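Below, a portion of the complex is reproduced, with chain positions unchanged.
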Amino acid sequence: MGEKLKFIAEPKTVSIVGCPFSGGQHRIGVDKGPIHLVNAGLVEQLKDLGWVVEFDGHHQFEEISAAVDPPTGKLRNPRLVSNVTEAVGRVVAGHASKGSLPLTLGGDHSLAMGTIAGTLSKYPDACVIWIDAHADINTPETTDSGNIHGMPLAFLTSVSGSTSLGGFASSQPIPFSWLDSVHLPPSNLAYIGLRDVDQGEKAIIREHNIAAFSMHEVDRYGIGKVVEMALDRVNPDRSKPIHLSFDVDALDPSVAPSTGTPVRGGLTFREGHYICERLYETGLLVAVDLMEVNPSLKEEADAQQTVAVGCSLVRAALGETLL
Amino acid sequence: MGEKLKFIAEPKTVSIVGCPFSGGQHRIGVDKGPIHLVNAGLVEQLKDLGWVVEFDGHHQFEEISAAVDPPTGKLRNPRLVSNVTEAVGRVVAGHASKGSLPLTLGGDHSLAMGTIAGTLSKYPDACVIWIDAHADINTPETTDSGNIHGMPLAFLTSVSGSTSLGGFASSQPIPFSWLDSVHLPPSNLAYIGLRDVDQGEKAIIREHNIAAFSMHEVDRYGIGKVVEMALDRVNPDRSKPIHLSFDVDALDPSVAPSTGTPVRGGLTFREGHYICERLYETGLLVAVDLMEVNPSLKEEADAQQTVAVGCSLVRAALGETLL
């Protein structure tokens, strides 16, 4: 509780960016995630932790009809996702520039293109800790599904190369061209929790030597050691700002069932919280994403459990401690 | 199996102190815990482990009607809890003085005022390993609920100060005055399993520098390391007598559902047993409490599971090994 956040201004302020958005994937309902998280009392809970909480309603994203947003190559909803993430990026950048901590509630994980771009605009040397069952680093070439929530890190790290979006007619604004000036060096990215990674993604991770800790490493070393190993790779002096992007599907489905792409063998309730607690404890956090809560999936009790765990993870990331 | 217990006389004898008592909290049924534990075959199980087992029925605690036991300050049932724990303390002291190992079955955790007082009468330098989701160290000032099962360690360690019970009319015997001569130094107390600790308790733990290992530390270091860290704090030479006070709510509710104040994110079945096995292995155990089994809560199958786990924990603490 007593730790100061090195990069956040006093009185410490968290700015909630509610993103009811599902355009980066195809399952109905993930856009309801942020609404349920807020309705579960998250604002009050963060105030109880001593934060000034800014929240003035969920963002209304301009809809782009499917008629004018046909797939480009395999990419689905490219213009919609580009526009929305660009808008989110501006909002997050605005909060960061004032010294407050943006907490973005998704919504699907394509939103992280916006949130991380926003963080980098203020903190170009920020590192990203990406907690996920998936690597989300497919390129427009390697993707099978065309769902952009499986690609944000390819766009952010530029591993997809310059010709990725060559299929767009040059007469129109090219989607994601706003990301041309954004670059997350692969050496500033660390994964924890991976267990469902596509072949093409495995090749990218290896080629770019990205710090990647799968459940195998969590079992081998324990979560305590793995978090330090991840930090040693991307933040060896414990001096750089940290952006935490937490996909709830990193947790085991028995812990967080209501999410679009659950995978067995995930993080326990306690391991998920440990990661959040430890990152807060570094004093280096500058932004937090909580993504892929989908209260429409599974039973009502499962949805409530998933929302409750989501709130609890956020509280842990924002300073709630057991002692 | 081959380890000797350094402080226990041969032939090694366990004296079961059955305490069907619920006056330290407000939920019906925790007084049934010891009866179910014994009915599940605990006596025979301990004989099978090579113990001489003393058990001559559960204790009948003199009831004090609510009419003559009104709350004092926030404290509920102060006279009843004082009388009962004083009686338990005498019984435990008697067993300890003969060189047998008292195993106290609760009942609510206020009983530990008696059991630990009894242990200290024979072994003044004994340390206490307190396994619990809760710190049970609220003072009469910091308690919200007034339930004394959340306070035994405040009375035992005297952190509540001398004026705590000033609300009592001096014309009556002052409850808990029998504890005036009992003192557990905070440096002889170590917690494992904490995850629901009140603000006032956190302040006390910090102020008195009490060894406290929450689930955060269990995740960070693993249970194997945490038990050694706890022993290093309170028993660095592995020479002092150990009193183990185990509240079943330390276990995750999926493991021990039938208890009054369950909290998510608890010890696994295996971690709970590991603690018991390891403490037995030190050869230093002098007393064991198993508390807060409440077979009236949750479904019948849950209650049976909780009772079975309780018996299993006791067996592990009394020498059952996997190999």
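Which chain is which? They are A and B, in the order written, and residues in each are numbered from 1.
Definition applied: a residue touches a chain if its C-beta (ideal position, glycine included) is under 8 Å from a C-beta of that chain, and two chains touch if they have at least 3 such contacts.
Computed from a prediction, not measured in an experiment: that's the story for all the values here.
*Asks:* Quick one: 2 copies here, how many in the whole complex?
*Replies:* Oligomeric count for the entire complex in this file: 3 copies.
Just so it is clear, only the chains that are shown with their structure count from here on.
*Asks:* How far is the middle of chain A from the middle of chain B, if each middle is the mean of its Cα atoms, in Å?
*Replies:* Those two chain centres are 43 Å apart.
*Asks:* Given the complex with chain B, which residues does chain A contribute to the contact?
*Replies:* 222-224, 269-271, 273-274, 277-278, 321-323
*Asks:* Quick check on the complex: what are the chain B residues that touch chain A?
*Replies:* 194-197, 202, 205, 212, 214-216, 218-222, 264-265
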